[in-house]
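Note that one protein chain is taken out, while the other chains of the complex remain in position.
Chain lettering (A, B, C, D and E) follows the sequence in which the chains are written, and residue indices restart at 1 in each chain.
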C-alpha cells in the first residue's frame, strides 16, 4: 500500500501514548552541564575554494566530552561585518557527513550565515564526514542506532544531540553572526536533531524539521522495517529480552517526548508515503510540540518529502522569522 | 558481480566495432539547417527569488521546429556588465527538468554564467520541467528512448540534440555573456547531450561529460537491463523484426560515432560499477573522441559517478580552459 | 498482505466519495462532436494468413482529431453474408497493441465478428501496435498516464476514449456486422476503456470489463504503488503543487464517475489480490454503474483475474445477450 | 548483464562436453517396451463448447505404467473425414496443464488436428491440468525436477517422456488423423519434451522446439539460478554428496544427448537473454541434433522467446513439412 | 509494515470463525485405525558417530499405509537402563528432513531421549531427509501443500499426521524410554504437526509448538503471500473454482479445529512480524486449544521466532512437566 500509515484525519489527532522518563529534564541538564565543562574552543580556518560569491571556513569546536566536532561555515562573500548575519545551523541526514564545502550554497546565497555540522562517526554513506566518534559500544547492529543502547548515558545520540547544542553555542561566539537570530534545520536525522535542539536550547529563533527521524520509537520500530529504525528491530530480534531496556534508553532521545519542551516557532514536513520516517511518528512529535507550529504534508512523496519545494518553504519561513 | 564490464586495460583500448551511417554528417547538417530557419527569438525574463548573490533569468528560445525551449540563466549578482562572463551550458539527466532556480547555484557562485537547459517533454521524474514536446510518436515503450525510433527524422533525440545546439547559439546572443568562452556539461543524459553538442558545434571551448549516456547503443542495449537503455531492449523484445531499423536510427545519435567530430578539450568520467551507463560504452565514445581529452575513472562507484568530487574536477577543468 | 484492500463486505458497499466535474457531460459531448467532424472513412483490407476457419481484415478509421486508428476485424470464414454477425469490440491492456492477427481467434471461433482496436502510441510492451499518437505532451513521466495531464483537453485518454467510441461507430458501418448487436470488452486498460464506451455510447448491447483500470483515481493513486497508477504518483511527487490540476483532469476519465451514465447490461470482474487495479476501485465503478450488472470476484488472484475462466464467463454473458 | 551467456559465435560452435550414459539406448528401449505392455486404450469424448469453427474431444490414453493421460484433440469443425488431417502434438510448459479447450485454437484454425497433451501431476501453475501422477518420490525439492532423481528408473521425466511417446502413438490410432504426418511442438518444457520425442519416435514428420528446457543439465544447473533448473541446484545444496548420482540420472533425460538420435527436420528457437533456458544449453542440443535443422535466435528476448512471431514461423515450418 | 497482522489485544481474543467438518473425529478415527492395521515394526540400528556423550540409533517404523518412516533416536550415552528416559518427539520444519545425527544434541545433552522424525518426501530444502512418500498426486503446485488437496483422504498431511501419531506409538515401544513421559515439539511445520498430534494422541505429557504452521488455512491463505501457505493460493489462482473443495480438504488438517481436542499442557510461541505463519493464525489455534496453555509472544521477530531463547523456554517447560 502506498499510503500505508494512518489516514490524514487520524494523523492530525495522533498522540504518542507512551510516557516519558521521569528524569528526562534532569538527564539532559546533567548531560549538557558535563559537556559545558569542556571549553568550546571554537576554531575557524578559511578554506580556499573556487567559489566567489561565498566564503567558507572550516570550523571546529568541543562537543560531548570535549570531542572535537567539525563544521563548515558558509557566508556571503560580501557580508558587511557590521551587520551580523542571521544564522542557519544545519544537521545532516543519517549516514552522511558535512560533505564538501561547495555542496552548501543555498543559505549563504540567500544572505544567511550557514553552519553545516558534521555528525560524529558518520559520513561514509552518501556525503563525506570528517568527525570521529571516539567512543565504543557494547554489542550493536551495523549502524549507529544501537550503539550504547543499553543505557541512556552511553547511547550514541546522547553524544550527537550534545554536539548539536554545542554547535549552536559555537555559532553564537563567531564574530559577524547574530547570536539572537539563530535557527536550526535539517532533514531526516538532521530534522530529528533539529527538533531535539529546539527543546534543549531555550532561545532559538526557529526550527524547520523536514521529514524528521528520531520520533516515537516504540511505534516506529514496530511499524517500519527499513533502516535506520529497523536497526533497533534487528537488535531486539536477537537481544529478545532487552525490550524495556532499549526503549527505556531511546525514550531519552525521542522527539515525541522532547518536543513538549520546545517553544520557538516550528515548521515541520512529512510525507504520507514515507516508509523511512512514517507520518504518524512525525505527527507524534508535531502534536506534542509546544511552540507555534505549522506542518506541511506531502501526500504523494516518500522520504524525499518536499525536496526543492521544501527548500523554498523553509526559506520563506526563516526569512519571515529572521527579517532578512 | 560489482565490476561487471570489461577490465580496465580492455576498456582503455575498447573501440566500438560498428560502422556509422554513411550520411551522418549530412543528416545533422540538414537537421540543423532546418532548425535555423526558425528565428532563435531568445527571451529573458528576470525571476524574483530569495537569492542575493546570484541573479536568475527565465530564458526561452526556439529549438527544433521552432518549438519553444525553456532554460534558467543564473549569473553572479555582482557581475560587471563590461566583462562578459564565461558560460557553462548544462543539460539535464534523463527524466529530470531544469528544476527550480535555486537548485543551480554552483556555477554562478564560482563566477560563471550558467544556462540550465530544459529537456523537452521530460521533467516529471526527479526535477520539474517546463518544456513540452509537441511531437507525437508511433508505438513506443514508456519513456523517451523509442519515441519515433523507426526513423532518424522522427526520433526524439533528433529534437533534443537540436535544442541543445540552439541553446549554445542562444547563449551567444545574450549580453554580458562571452560567446567565445562557452563550455557544455552534464551528467548521464546531460553528459551524452554535451558530447553530441561538442560534435555538432565546431567552436566550443570545452566539454565535460559525466558518466555519459547515449553511447554505443548496439553494445549498451545488449549489455544492460536497466532503464533507459532497457527501453530499447523492451521495444525490440516486442517489435522483434525491427532490430536493423532501430539501431539504424539510433546510430545517428550515438556518441561513439559523433565523438570523432569533436575537437574541443574534453573531460569525461566513468564508473566501473555503473550499470546504467556502463564503462565500456563511455570508453567507446572517449576512445573515438577526436580532441584533447582526459578521463576520470571511479572504480567503486555506480551511476552516481564522482558526485561532488566530479564537481570540483569539472570546476578545475573549466577554470583552466576559460581563464576565470 | 495478500488481500490488502478493503474486506469484501466493505467493497460491496464502497462508494467513491469524490464529486465528478460539473461539466463532465458537456466535456464529452463537445469532444465527441469535434471528433465526428472528421469523416470516419473506414477502410478494410483483407489480410492473407495461414488461418482457414477465420477471415481477417486490416481496418482503419478516423479517431480523435481524425487521426487514423488501426484494428483487426476477425470473422468466421464461413459467415453467411445475409445473417449479420453480432460484434465484439475489444480494447487492449496497457502497453500492448492489437498484436498479430492470429492472436485473436476466440470470438470468431465462437461465431462473433471481432474488432480488435489498437491503442494509439502503445503497442511496444507485450504485443505490437500499429497506431501512432501524433500528439505531444508537456512534461510527463515515462508512460501514457500523465501525457497532457495538466488539462482535460490535452490528456491522452481523451484521445483514447474518443478513438474507442469511433471504433464502435466504425463497426456499425461494416457490411455483414449487425449494428444493433455490438458489445465491448477488454481487460485492465481494455476494461476501463470498455466501461467508458458503455457510458459514452448510448445503445450498446453490453459490456464486459475484466479487472478494469482507469477507476477512482484519487483512491487508486494513493493506494497503489505499481504502474500504471504509480505514474501519476511519480508525477505528483515531482510536480508537488499540481494535485488539484492533475486529479481535476483525471476526473473526466474516471469510470467511477462515467459509470453512472451507462445503461447497457454489464459484467465486471475483480480480484481481491489485484495490486494493479485494486478491487475497491473496481467496485467504485461497479457500484456507480447504472445499468443491469453483475460482478465476478476472484479471491485468490492478482491482476490476471479470472484468465481463461473469465473467457468462458464472458462468452456465456455475450451469448446470452446477443442470442448467438 | 542482459546477454549473460556465451557470445553468439561461441554458441554456434558450442558442444556439450559431457559423455552420455553407455546404456542410454537400452534404457529407453526397455522403458518404452514396458510401457507398451499396457494397451493404449485411447478414448475420445466429444466436448460441448461455445466454439463453432472447431470441434474438441477429450482424450485419454495409457502412458507410463498404463497410467491414464489426458489430452484435448481440437480439429476444424468442417474437416472432411476422407482427408486425414496432419497432426500437431503439443506438450506444455513447466507447471501448466492442458488448460481449457478454448485456449487452443491456433492449429485447428490453420487446418491441423491438434493434440494438446497434459503433463502428469502438473497443471496448477498457470493453466489447469487434469492428469495425476500416481507415483511418489524419495526426498525432493518442491517442484518436479528432483522427484525420483536418485535413479533413472524412478525419475519423473522417465514417466513424462514415455507419456509423450505414447501420445504420438495414440494420435496415430485416431480416425481422421494422418499417422504419417505427425509433428511435435512445445515451448520450454514442452520444447524439451518435443526434442526427446523426436529422438524416441523414429518416424515423425518434424519437431519445433521453442526455447527448450531439459538440455545440458550439468551446465544449466551450474549456470542458472532460476527455477526449474535451480530445483536441482537446491537439491544438491542439501544432498551435497549426490552430485554424481543426480547428474547420472539426469543424463538419461538430457536432450544434449538424446538429440543425436533425432532424424526428422527440426526448428528450434532460443533467446540470448533467456535466463531460464539459457542459449548455450539450447545450442548444446541443437548442435547435437542429427537431422536437418534450423535455429531462430532472438537477441533481445528472455524466456518468452519469439512469442507470437514464433507462432508464425512454426506455422510456416509445419505447413512446408506437411503440405497443408 | 513490520507488525502487519492484528494488534495484540485483538490477537488475544481472536477466534477462527469457520466451522470444522462435521465428521472430523470420524475421519481421524478411521484414518488412524487403518494405519494401525499395519504392524509398527519398529527397528533400531545403532549408528557409529564421532559423538561420545550421546548414543544415536537409526529408527524405522510403519507410518501411514505401512510406509516405512525414518527417525533418529538420540539418548545420553550414560543413560541408566533401569531408569526410563523422558522422551521428546520432534517434528521438522517444512522442506527439511531429519538431517544428520550430530545436528540433534540439545535434548539428549539435557537428559532426554530425543526422537527426531523425518517428514515423508521432504528433506531436500535445508536438511536432508531419508523417507520417501510413495504416494502420487493429482495436479499440484510445486511443494507439498496441495498434493492430493482435492480430497481429505488423499491429502499429503493425512499421511504426515498419521506418521507422527505412529512415531509417538513407536517411541512407546522402545526399551529404556518412558511411555508415560512423552512430549512432542517442533517449529513451524514441526509445530503444526505437534499440535495435531496433541489432538490425536490422548495421553501425551505435553506439547511445545514454536511459530506453528498449519493453522487457520482460510485466513492464512488470504493473508499471506509467502510459501508454504502461498502454495495453496497459487493452486486456487489456477484451479479457480475449487475453493470449497480445497478448503474443505484443508479443514481436516487445521489446528484451529483440531486444537479443541487437545488436553495436555501446551506451550506455544508466535512472533508479531512473522509473515510465514502469522500471529493471528497461531492465536486461532491457541485460543481454541482445550488444555492448560501458555503463549510466548515475540514482538520484534519474524518466522525465526524465539530461536535460542525458545530453546531454553521449552527446556524449562518440559523439565517442569516431566520432572527431569
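We adopt the following convention: a contact is a pair of C-beta atoms (placed from the backbone, for glycine too) under 8 Å apart; a residue touches a chain by one contact, two chains touch by 3 or more.
A quick note: this is a predicted structure, and the numbers were derived from the prediction, not measured.
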Notebook entry, point to check: Of the chains you can see, which ones touch the chain that is left out?
Noted result: A, B, D, E
Note to self: Just to verify: which one of A:31, A:122, A:220 or A:255 makes contact with the chain not shown?
What the structure shows: A:122
Checklist line | Given A:3, A:31, A:103 or A:131, the one touching the chain that is not displayed | finding: A:131
Next item on the list: Return the single residue from E:6, E:51 or E:65 that touches the missing chain.
Entry: E:51
Next item on the list: Looking beyond the chains shown, say which of B:18, B:154 or B:309 touches the absent one.
Entry: B:309
Next item on the list: Touching the hidden chain in the full complex, which residues of chain B are there? Just list them.
Entry: 1-3, 272-273, 298-302, 304, 306-307, 309
Next item on the list: Using the touch rule from the top, list residues of chain A that touch the missing partner.
Entry: 95, 97, 121-144, 146, 227, 231, 234-235, 238-239
Next item on the list: Go through chain D and note every residue touching the omitted chain.
Entry: 4, 221-225, 230, 233, 236-237, 240-241, 243
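We take it that only the chains that are shown with their structure count from here on.
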Check: Which chain has its C-alpha centroid at the greatest distance from the C-alpha centroid of chain A?
Finding: D
Margin query: Applying the document's contact definition, name the chain pair with more C-beta pairs in contact, A-E or A-B.
Written below: A-B
Notebook entry, point to check: Using the average of all C-alpha atoms in each chain as its centre, how far is it in Å between chain A and chain B?
Noted result: 37
Next item on the list: Mind checking the centre-to-centre distance between chain A and chain C? Centres are C-alpha means, answer in whole Å.
Entry: 50
Item checked: Where chain B touches two or more other chains at once, by residue number -> 127
Next item on the list: Based on the touch definition given at the start, go ahead and assign the chain network to line, ring, star, complete or other.
Entry: other
Item checked: Touching pairs among all chains present in the structure -> A-B, A-C, A-E, B-C, B-D, C-D, C-E, D-E
